[in-house]
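Removed: one protein chain of the complex. Kept in place: all other protein chains.
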Amino acid sequence: MSEMWVNMGPQHPMTHGLWNLRVLLDGELIRDVDPEVGYLHRGIEKISEDRHYNEVITLMDRCCYVAGLTWEHLYIIASEDALHLEPPERALYLRVMCDEFQRIASHLMWYAAFVQDIGLMTPFLYGMRDRDLILDLFQSFTGARMTYEYLRVGGVRNDLPPGFTDHTRKVLDWLTARFVDYDKLCLGSDIFHKRCDNLGVLKAADCVAHGVTGPMLRSAGLRRDLRKDRPYAVYNQLDFEVALADSADVTGRYVVRMEEMRQAVRILRQVVDWLDHHPGPVMAEQVPRWLGAPYAPVGKEGYLLKRNYPKGVGFSSVEEPHGEAQAYVVNEGGEHPYRVKFRSPVFANISAARQYLVGYRIADIPPIMGSVDVCVGEVDR
Amino acid sequence: MTAPTAQLARPKESAPPSGSLELGTELPMVGEAAVPFLEIETLRAKEFIPAAKEALGSLIAEQGHAKVIRPVFNWAGRNSLFPLHWGLACCAIEFAAAFGARWDAERFGVVPRSSPRQCDVMIVNGTVTWKVAHKLITLYEQMPEPKWVIAMGNCATGGGPFRTAYSVVPGVDKLVPVDVYIAGCPPRPEAMLDGILELEKLIRERKE
Partner (left out) sequence: MQPDDLTGVLAPKLGVRLKGVEPFPGTAGRVRFEREAALDLFRAVRDDLGFRHLSMVGGIDWVDHREVFYVLWSDDAKQYLVLSTDVPADDPRVETASSVWPSANWHEREAWELVGIVFDHHPDLRHLLTPDGYEFRPLLRSFKLHEPEELEVKARHV
């Protein structure tokens, strides 16, 4: 048989973003793949070098647009390391709350897109409907639906509005009930199993060798979750389980993400209870006003730029909805970071595409790549 | 529990086709009352076709071909805008949310299509980089005439927060002609729908 290269992308319903999957086909069989990324390379690492520390947060939201707050958190931990700052406890709980809500929102977005890929149309509406409830909550305390700029170096921007926690509990109850529906729609469907079982298998050893992290890794049965292994913020004070599956295929990734959403609800209930009983400051005291403030004081615009930070390097790592994200912030004493380097989990997950696509059929590509949950913003940065 | 009985508007069966329809050059937009063209639609086909033929024929003879066909064409076009289904960046998520349960953009006749050959509006929903620039132009050229471009969000309008970056096109109007700009980073789904309604107004006034 003659083989041929086929381009799937950059504009293709499978890609969910702007990237190109070059596939070497032998009939319908996939012989080789070559993912081509960079269509959304916006030079975030370079622009950061020209920006004040707080101004980089703006870029973080847009870096991974389905999990903006988690990426803010990632960058904030690294820059607090580099600047030697300590945020108050309430701010840490608020950050965990943001992280977990963002995890649910991101997984719902994935659910909406992925289930549509395998041919079920209604769950798209369900996923977007429930995601909007979470975005409403975000909007009530950050003012935005997607790009929040809520976390600050040394704390968070503002406290929660009154009545927030009660409303949150209602949303959590609603979500808990909906997760049952989702599973009925998918795991209860024979079509789903015929489409997804034993597809895109990537065993744990291959995952580790190729840098694959997140739900893809946990679906292969390896218990690695930075929230447990290397707790940041206040995750060591919260009670939750690591979602696991052992099938290492598309169904396994679905099961892991669903379980992660349930565990996120469990974490959120604890966090919301804690927030109810522990009022306090949300910005560290040793943080000067000009660093916490979103703008310079009137008449002191130059004041903001004259400040010098102590030298240092910050390294942070958080369990993002897609996997393990890392930031490496080098501070050379100026008002801007000297170098910022981010590690995107999806970048590594896509780079291993050859391992989980070769040998399957071309019609299997949409479910497999859907189960990877590609967010091009963070791949290309 | 019984389902609520639907009180749907029935077609007016008794009204005979009048023969001289009030088909002006200005057709009202959806939402406005007393749309003559919509009333024709509710007739049965065997009554409608001769009536419409006669009405259009007399109008064309009276006012000229272009003056009559154009409004009908614009009316049909603006109420079935098919945008290109692609996601560039952050705005694509809000673009998707607009087709979700809460906003339901399809009620405006907006249905995303995956093939540029079936589209008449390209919504540039995100940052355009130089790497994707020629592909964007190819997609635009593949779309059949008449076609429109909506620049959704600050990045497509002028580069947004990335305007200084080495890889970003500072505004998609450097590459293709843009008809409507939507501000916001990203614009809310309401803003996107508003942009589509703005485009409908532009199409309504289209002359050639």
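To keep things simple, chains are lettered A and B as they appear, and every chain counts its residues starting from 1.
Operating definition for what follows: a residue touches a chain if its C-beta (ideal position, glycine included) is under 8 Å from a C-beta of that chain, and two chains touch if they have at least 3 such contacts.
None of the values given here were measured: they were computed from a predicted structure.
Peer 1: Among A:N54, A:Q102, A:S316 or A:S371, which one touches the chain that has been omitted from the display?
Peer 2: A:S316
Peer 1: Any idea which of A:D229, A:D246 or A:D273 touches the chain not displayed?
Peer 2: For the chain that is not drawn, the touching residue is A:D229.
Peer 1: Considering the whole complex rather than only what is displayed, give the residues of subunit B touching the chain that is not shown.
Peer 2: 130-131, 159, 163-167, 170
Peer 1: Would you write out the residues of subunit A that touch the absent chain, in ascending order?
Peer 2: That gives, for subunit A, the contact residues 37-38, 41, 43, 45-47, 50, 81, 208-212, 222, 224, 229-230, 312-317, 324, 326, 328, 330, 338-339, 341, 343, 347-348, 351-352, 380-381.
The definition used in the following text is that only the chains that are shown with their structure count from here on.
Peer 1: With chain centres taken as the means of their Cα atoms, state the distance from subunit A to subunit B in Å.
Peer 2: Centre separation, subunit A to subunit B: 34 Å.
Peer 1: Per the contact definition, I'd like the list of subunit B residues that touch subunit A in the complex.
Peer 2: Per the touch definition, subunit B meets subunit A at residues 84-90, 92-94, 96-97, 99-102, 114, 116, 126-127, 129, 131-132, 135, 139, 161-162, 164-168, 185-186, 188.
Peer 1: List the residues on subunit A that touch subunit B in their complex, please.
Peer 2: Touching subunit B: residues 10-13, 16-18, 38-44, 46-47, 50, 58-59, 61-62, 65-66, 109, 112-113, 124-126, 128-129, 131-132, 145-147, 376-377 of subunit A.
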